[in-house]
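For subunit A:
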Amino acid sequence: MTIQLIDELIKVCMVLLVVLTALVISRRNLISLINTYALHSLVLSAIAFLFFLGEGANVFLYASILTIITKLWLIPALLKRTQKIMKIYTDLEYHYLHPTSSIFLSLFIVIIVFLAFSGIKDDLGLDPFNYFGVVMGFSLVLIGFMIIFSRIKIITKTIGYLVMENGVVLLSFFVGEMPFLIEVMVLMDLLALVAITSILGFGMNSSIEEFHKRLNPFRNWFKKVDEK
Partner candidate 1 sequence: MSGFIAFAIINVVVVMALAPLYISLVKKMKAFLQGRKGPGLLQAYYSLWKLFKKEVVYSSNSSFIMRVAPYISIISALVAALFVPLLFIPDDYSGFGNIILLLYILAVGKFFMALGGLDAGSAFGGMGSSREMSISSMVEPVVIVLFAAIAFVFRSTNLFEILREASHGLGGYASLWLLLIPLVIVLLTETARIPIDNPETHLELTMVHEAMILEQSGRNLALLEIASAIKQLLLMGIIINLFMPMGFNLQVLFPAGILIAFGAFAIKGAFLAASIGVIESSVAKLRLFRLPNLFALSFFLSVVTIMMEVLL
Partner candidate 2 sequence: MLIVILSVLIAVMLAIILSRSLNMMNYVTVFHSVFVALFPVYLLVKGVLPAVFHKSRYLVVDTLGAYEILITGVIFFFAAIYAKGYVACLIKEGELSKANVKLFYLGYNSLLLAMVLAFSSNNLSVLWIFAEITTIVSAVLIVTLNAKENIVAAMKYVFITSTAMLFSFIGLILLFAASKNGSGAATLNWDALLQASHQIQPQLLFFSFVFIFIGFAAKSGIVPFHTWLPPSHSKAASDVSVLLSGSVLNIGIYAILRVYALVAKSSMGHEASMMVLVFGIITVGIASLSMLQKTNLKKLIAYSSVESMGFMLIGIAAGNIFWVLYFVAAHAMVKALLFFSAGIIHRQYGSMSMAEIKGVFRLQPLAALGLIIGSVAIIGTPLFPMFMPKFYIIASLAKASLFSAIILLLFLLIAAGSFVWLILQLVTMQGAAPEPYEIYPSMKIPILALILLLLVFGAYFPLPLSGILAEMVSLLGLGG
């Protein structure tokens, strides 16, 4: 494959990412929300893989594989389990923003990010293509943030956080690869975070006794599904 083709493909993937993000903003069904996130991560790993093809650095390959393992399988599974326990299927309400205003705000965000990063574009040595990637990555972070504060349910918030994290990863692809060890540790951290927010989210929707039963010992969390 030629470099041009890869670049084109990456551009396609990025468009896909934007579309998926818009879906995350507007989805109300939790299951489909989680699935959308999984797809989001898949596109991300695809981009990593394309980078591997284009630049040949092994880090991208590992990153791609890791993303698939954790974000396509582990985290969605965890989330789905939580969702099942909590018996919540939809997240209907919005805070501050509605889907349409969210989309407009996202546009605004992109412009601001574009403006803000233009100052260091040359310092970082970014060509327009990479610069676009950086802007997209950062905008994803902010849009994820927007999801966190505009949606009510904890699971949605967690997904918002995950979208943010995807944005960070995307940005890092375009700026330059981080040491692999760091990437792994970040992912571990992410897992722990998702776990804790899920547990806390459960706690908010249940009685204290039930919550503590699950909280301690940890392993109970993964064994039992509440039958009520």
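A few comments on the model shown:
Going forward, contacts are C-beta pairs under 8 Å (C-beta built on N, C-alpha and C of every residue); 3 or more make two chains touch, one makes a residue touch a chain; residues count from 1.
Candidate selection criterion: all candidates are chains of the complex that A comes from, given by their letters.
Nothing here was measured: the structure is a model prediction, and the numbers come from that model.
Of the numbered candidates 1 or 2, 2 is the chain that subunit A touches in this complex.
On the subunit A side of its complex with candidate 2, the touching residues are 119-120, 123-125, 138, 141, 145, 148, 154, 157, 161, 164-165, 168, 171-172, 175-176, 178-179, 182, 185-186, 189, 192-193, 196-197, 200-201, 203-204, 208, 211-212, 215-217.
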